[in-house]
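Below is one structure; the comments refer to it alone.
Missing here: one protein chain of the complex. Every other protein chain is in place.
Up next is subunit A:
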Amino acid sequence: MGHKGNAKTKENASNANAAAPNADAADANAHLNTPTRLTGAEILWATLAGEGVTDVFGYPGGAILPAYDALRKFPVKHVLVRHEQGAAHMADGYARASGKVGVAVATSGPGATNLVTGIATAMLDSIPIVCITGNVSSKVLGTDAFQEVDITGITLPVTKHNFLVNKAEDLAKVLRHAFQIAKSGRPGPVLVDITKDAQQASAIFDFEAAKPRPYQPHPMLRVEESGLAEAAELIRNSKRPVILAGHGVMDSGAMEQVRTLAERAQIPVGLTLLGIGGFPMSHPLCLGMMGMHGESWVNHAIQEADLLIACGMRFDDRVTGKLTDYAMKAKKIHIEVDPAEINKNVKVDVALVGDLREVLEQLLPRIGTRNQGGRDGSVWLKTIEASKGAVTVRDIKNLPDLGHLYAAHVMHDLWRMTAGDAIIVTDVGQHQMWEAQYYKHEKPRTLITSGGLGTMGFALPAAIGAKIACPEKEVWVIAGDGGFQMTAAELATIVQEKIKINIAVINNGYLGMVRQWQEFFYERNYEATPLVSPDFVKLADAHGIPGRAVRKRSEVEAAVNEARSSTRAFLLNFMVEKEDSVYPMIPAGSALHEMIRRPEQDPLEETAEDK
């Protein structure tokens, strides 16, 4: 492959790609219609382009060099990351924000293994991404050649599927199949490992002929007449029903249907962490987040319920607490697209195994409104309302400014100032739970967070991906001082790509969530949780990113305004209370109702005096 004499800067190169694809690129598109002989490397990009990919996140190296060399001919923008974990999280954030398949690229060996955490993160949250890795030439596969690892072996348990391609002629077919697998059924990550010789060899590229066989739904999907009738009957006769809305609500686009069900039958809705956004927080029937850090009334409602209608959720241990004590009084209806989830953790009475939206479309006509003789939910709703008790006054809008800065303040003010309309990308820890409690999401895909794997370091790169997917949206990173440092190198990516995102570091000087567990369950033995950090404002500055430290509640508004009005990325270092805890909390292994409540003199609790 020829050396590019006039080394273009990335900026120029990407502008050229965006503004006026050069003649080569036009050719590449023509190849989508006319079978043409291309190298494997060219087939890779041509196929991605054909699948509608416009952006990829990656990092080059020897085994993927042929692919990088061919990139300039194609209308695909490449974002150079600082660590391959970042590439996988960016692809993931891109997918979560847009609903499209995100793409990450890495070289063999260490490049590929660096992707693994990001792939596992996508796997546990069912996010469609395709990861492309280079590998050594097929002739030396299995010989421990330089930078060879068995990445298909390593990622087998954390991918929905993976492929090893060692022939250029197989590439288009495999890649198209990979996209189909990633986004179909219950979505997930797919890895395609391509040997260097497959990239270098040439083959006839025929995009149309490489089309995968029509998608075969899981053969155990099953929505029977009898099941629907039984479910409708249970709903009609229930006195204390609760809808549990999960990530599947957004994945299947069933927001309308869930809402109709809730409104028609007057059923309150609890959300899982990943379900947030699928049902508007401001809706009168919305109870908020359930589970380990869910509000007391949500968990109590679940424990008291006589019917749970689980929609696109999987009864994770973080939402059920101790299984043997979970919702003992309730019949359970489980509507879920993955048959392997049925009766996995919680035994259900009616399983409707299929796409949530389609199932609800079939179920809804069987459920009448109240004046059509449907159920009257008012007593149950009143009971729940009453159970909120004193905690309902936790409207912290008017909390007195005692000179302290609480993370809850930051979340609340951010919510108010962005009108709940920003894409918020959170890391993992206390700040993640506070965000879920205090930022009231109204729309799908506005909260991006690592739920299943709980991956620290996720927020910053995922936010970059989200912003690239949705350039018109306001994007905020909310990260802890610990997690932020895990992937802070991506600040440089932000600058190189000229990305406008706002970063809020919730700086409590601790690995806060772990400190909280030590406080509650390990006699305050703060082993390895106090955290010395660099001055994040200076760190941002070293990258050419402006920033500001915020120490008081009174400074929050001005600082947020400054960040929002800056045309460049902006970092706010919120120096919050150090030993604050997330309440309520269900200790691991306890039942949902056995929660640790907010302490009496919690400064976050409004008292009559404060008013």
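Following the convention adopted for this analysis, a residue touches a chain if its C-beta (ideal position, glycine included) is under 8 Å from a C-beta of that chain, and two chains touch if they have at least 3 such contacts; residues count from 1.
Methods note: contacts and distances are computed from a predicted model.
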According to its UniProt record, what is the protein name of the omitted chain, chosen from "Cytochrome ubiquinol oxidase subunit I", "3-isopropylmalate dehydratase", "Acetolactate synthase small subunit" or "Xanthine dehydrogenase family protein molybdopterin-binding subunit"? "Acetolactate synthase small subunit"
Out of A:Pro157, A:Pro214 or A:Gly403, which residue would touch the omitted chain in the full complex? A:Pro157
The listed residue (A:Ile64, A:Val101, A:Val149 or A:Ile181) that touches the chain absent from the view is A:Ile181
Residues from subunit A at the interface with the omitted partner, ascending: 152-153, 156-157, 160-161, 164, 181, 218-220, 222, 338-340, 342-344
